[in-house]
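Removed: one protein chain of the complex. Kept in place: all other protein chains.
Just so it is clear, A, B and C label the chains in written order, and each chain counts residues from 1 on its own.
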Amino acid sequence: MADVPLLTLLLAVPAAVALLIAVMPREAVRPIRSVAMAGSLVTLGVAVAVLAAFEVGQPGFQLEEEVAWIPQWGISYRLGVDGISLLLVALTAFFMPLVVLAAWHQHERAKGFFVALMAMGAAMLGVFLALDLILFYVLFEAMLVPMYALIGIWGGKQRRYAAIKFFLYTLVGGLLMLVAILYLYWSAGAQSFDYDVLRGLELTGTEQLWLFLAFFAAFGIKVPIFPFHTWLPDAHTEAPTVGSVILAAVLLKIGGYGFLRFSLPYFPEATISLAPWMLGLGVIGVLYGALVAMMQRDIKRLIAYSSVSHLGFVVLGAFALNQTGAAGSVVQMVNHGLSTGALFLLVGFLYDRTHERAIAEYSGIMRVTPVFGGLFLITAMSSLALPGLNGFTGEFPILLGTFAAVPLAGIAATLGVILAAIYLLWAYQRMFHGPVEGRAVGLTDLTPREIGVVAPIVVLMVAIGLYPGPLYDRVNPTVEVLVEEVVAVAEGADVATVDQTGDPAAGSDAPIELDAPAGSDLDSADDDDEDEEVSR
Amino acid sequence: MSALAQQLPAGVEIPEIPWAAISPELTLFGAGILVLLLDTAGERRRSASAIALVALLGIAALAAIPGEAAPVVVALLIGAGVVQLALTLWLHTRPRLLGAVLTVLAFAATIGIAAWQYQAAANGGPVATESLLADMVAVDGVALFTRFVVAGAGIITVLLGFAYLQDRRIHRGEYYPLLLLTATGMTLLASAADLLMVFLGIEILSLALYVMSGIARRDMASQESAFKYLLLGAFSSAFLLYGIALVYGATGTTHIATAGAELADPATPAGLVFAGIALMLVGFAFKVALVPFHMWTPDVYQGAPTPVTAFMAAATKVAAFAAFLRVFTGGMEQLAWIWVPAVSVLAAVTMIVGAVLAVVQDDLKRMLGYSAVAHAGYAAIGLVAVSDIGTGATLFYLLAYAVMSLGSFGILTILERRQRKAIAIADLRGLGQRAPALAAMFALFLLSLAGIPGTVGFIAKFGIVRAAVDAGLVWLAVVLVVSSVIAAYFYIRVIVAMFMDEEPAHLADLPVPPASAASTGVSVAAVAVIALGVLPPAVIDLAERAATFAG
Amino acid sequence: MSVPAGYYLILAAALFSIGAVGVLIRRSVIVMFMCVELMLNSVNLTLVTFARINASLDGQVLAFFVIVVAAAEVTVGLALIVNLFRLRASTDADQVGALRA
Partner (left out) sequence: MTPVLAQATEGGAAELWTFIIVGAVALGSAFGLILMRNAVHAALMLVLNFLAIAVLYAVLQAQFLAVIQLIVYAGAIVVLFLFVLMLLGVSREDSLTARVPGQKTMASVLGVLLFVSLAAATAGPFLGDASVCGSEEALTGTGDGVPCLGLAAVNAAEGNLRGLGFLLFTDYVWAFEVTAVLLVIAAIGAIVLGRRQEDPSELVEPGSTVLPARRGSGSAATEPGAGPTDADEGAATETSEATPSEGEERT
């Protein structure tokens, strides 16, 4: 087992499939999609193997692989997983076969579509696995092109505008990050882009501040954080179903992942001094996203803004600077991926039938298509963080963590949860209940294939909702080390800055108090029970 | 010879001829003359070829005098004679094809010789690297690297041009000799160790390019672009020359290294130093097209026949930058405090203006012309870094740019043949569905020009940024980033047209371009873009080693 | 009374500047081309003066090469001009695209 380069295999399988499809004849739609399906199943298999090989309880990187790539410039090909990336890798691999299945009847330029899909998969997995900053950057930008194509070629009416907006936003952020990476390299003096080498740098406060902002440009746009979010609704709305799903399920996670992977450990001082701002932006994101979602008439746009809102929680968790929040943030990313991905899939199925996205055009769907309605309801519940479903298991720790850090932000974010319930249930009520009217008339229920796409996600939602322990078991050790590192700097640093983030004691005590059972005893059923109690 | 030597004044000696070091120039020039001869001989082509064989055999016989040259050289000379005779006998009714084949062979031979020289120089072998021919020539890393790039670009240019020139009825027999002679000028320029050789090199390559730009004799645009190029070229040469004259006046020499050291001497009149540097800078800025000395570029790129434009973009830039590097970074390193601020500002302005003006273009050749301006700005950053890292980065950048520009102009030659007109962005609508391979390759080149990872454009820009940050020029790196984003916008616009727009009816009627020599050339460039983008270490190594023995 | 070398350099600078201005203000391509030749000549004058100052013949050799280059350039340039005018005569006598000579 140890001899098999699992992580490379994880990247190589979708990449090879993309190349294979690229040389297949255009007309061979059926073979192409079969190959894509087989490739994504193999990828999922490898991901399962990675999950199995991952040693729980270890905070550091595992299954590492390293080969010199451009030795003159200190660039290497280094891959590895830790608690933060493992779940996101699994999520990505999990979605790949579903996405292929969802696009089963993609006939228009199918070849290019599946090439883009597979290339996207390889690049996304690579981003989570890369432990060399240049490799990370290369894959980060490499995602741009297939995603751009997915939106721009197979998207809706405004696809060109949305695609270019997406491309330029991400490119700008990425390039600023590149300059920051180079600055790190230069100040390292170690002539290396290795993640760990750069992690140990001594940087002055000002340097940290600027570099933090440069990285923030890249990740903040990806998340997206409030003022940089405008590309997302456009991209989501115009992208084809599968594009929206990938965007929601995986791509947006890269922002949160980047904060935890780079911003926090690399620039602890800047993180601490800017954390209040980040929390503020997170809260604004949560509330703004929710309020704007409430006003949407287009169901896809509504979900897109709900993404902005839910990902605000990820930012909150990451910058609460305690273990509860950070671990919750990782789990929230997984959960948001599942629930929003499923929502986009379901809305996509609806759109396939009616070619209509306006909420007002539907009424009483539940009576016509009970399976569809039921699945939509469960997914929406998951999205609005109903206890017992997965959404709750991420958002609740985040709220606790935020509350521990800045009580006011915690309270404000809780308001966001309530708003989420309002807009989702309101939309559900408008579309699914009432008399059967508008486009709902004559609607056919989901086909077995479509059920097959959504069912695994729903199963996972329920499973995680009832028993989130395994997730936290894997996340906690890594996050614990990370938060300790940052907090250690905070305590060593100027007291004034610490005061801004709230009581430092609360910051470091909170995780011990709340997550001690989950972190140390590897048993988070308690955690779960506790959550339910609190919710009551 | 000895009798003459006795008559020479004391202290004057006839320099040794370093045949090995200058053999690429001799090969290119010789091939140029041979192709010209075979073309002009008309019906008596076979006799001319036989005469050429005799001449080559004669040279081989001279080289065979014991101790003069290695047996392999003799064998190569005889081989060259036999090959050209065989080809002539085989292709004597198809003179253009004969010329093309011989040209490709000559370029390939140049690459081979340069590779051997590189090998030999690296092992301390028989190729002298500097102070050759009375300090006129320095066959160092910069020169060798340039030879590789120029010869490679030459091969691809021949492939791109063949059918295109026939279609436009401008397939003159003199085209191939001119191509070879231009390349001769470029390699001469890149190996110049004396300002006089810099001047002559620039003039040789420019003169040949003027003629090649104007080879479409009945095309007004081509004639205009050629004349504009000539006039502004001569104008800028005058500035360069004035600068050289002042350097000579201040130092009493035109040898780059000596003059550079003399100029740095505080006893040298400061006015002459400043004015000399400023004027040479203007001259070079014209040649490599830095804003505000760029105004010829878009017109000339647009007007010249497309394969010529491709060669101009790819090879001229390398040669001109090689000389720029040698004179400024190499020769005047100690005076960096004078010229680095000036070139930095020029580079910054160039990057921004080039990108911004490209955005508003509709004609693709013109757009690529402005993008060439922006790319000159990027390459210039490696120059102002004044370090081996910077020189290596610039060399690698130029190689990358050569590949990308050959590819993209190559695509344009194919499309121009298909549509029988200059290509505007609107003409590309729906190409992604009509000719997916072609469109995908074009997209690849454009993404590479934009510097998207996975392509050589990214690696090259990365090297430049690295050199800039290393030299403490972070602000230039930031300007590069800003410029890249602006530039990305217009590259993306083209990709949008190809893949996301509907194909208009009149374009759908046109045939899909079949596979041809040009598409082979483009494919080679595409493979290079990816290969160098994914696994560049070997070539980076080459560029960096080339940079370390410059001077 | 005698002539310092600087006088020649001033004269050369004046001729160079006049030539440059000529290229900028004239509309006739032939006259512009002549102005470039004037500039090259002024450079030659500079070179020859410096040769005298430095007491080395290298400057004169450089000037010699400049003359060769100028001759070659004029050959090609005039051929292009002839061709341009011929084309213009055969197509449209007044307006010639971008050149507007």
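Operating definition for what follows: a contact is a pair of C-beta atoms (placed from the backbone, for glycine too) under 8 Å apart; a residue touches a chain by one contact, two chains touch by 3 or more.
Predicted model only: the values in this text are computed from it and were never measured.
Every shown chain touched by the omitted chain in the complete complex is listed here: B, C. Remark: the omitted chain is touched by one listed residue; of B:275, B:389 or B:456 this is B:275. Residue-wise, the contact with the chain that is not shown comes from B:366, picked out of B:45, B:147, B:326 or B:366. Touch with the hidden chain on the side of chain C covers residues 1-35, 37-38, 41, 44-46, 48-49, 51-58, 60-61, 63-65, 67-76, 78-83, 85, 90-91, 97-101. Residues touching the missing chain, restricted to chain B, are 8-9, 12-15, 22, 29, 32-33, 36, 93-97, 132-137, 165-172, 174, 177-178, 181, 184-185, 188, 194, 196-197, 200, 203-204, 207-208, 210-211, 214-222, 224, 227-228, 231-232, 235, 242, 246, 249, 269, 271-272, 274-275, 292, 294-295, 298-299, 302, 357, 360-363, 366, 416, 419-422, 424, 427, 504, 506, 509 (touch as defined at the top).
Just so we're on the same page, only the chains that are shown with their structure count from here on.
Computed centre separation for the pair chain A/chain C is 67 angstrom, with centres defined by C-alpha atoms. Listing the residues of chain A that touch chain B in their complex gives 26, 68-73, 109, 112, 134, 137-142, 144-145, 148-149, 152-153, 159-160, 163-164, 167-168, 171-172, 175-176, 178-179, 182-183, 185-186. Put simply, chain B touches chain A in their complex at residues 432-433, 436, 447, 452-454, 458-459, 462-463, 465-466, 469-470, 474, 477-478, 481, 484-485, 488-489, 492, 496, 499-500, 536-537, 540-541, 544. Within the complex, the chain B residues that touch chain C are 196, 199-200, 203, 207, 210-211, 214, 217-218, 220-221, 223-224, 226-228, 230-231, 234-235, 237-238, 241-242, 244-246, 248-249, 252-254, 299, 303.
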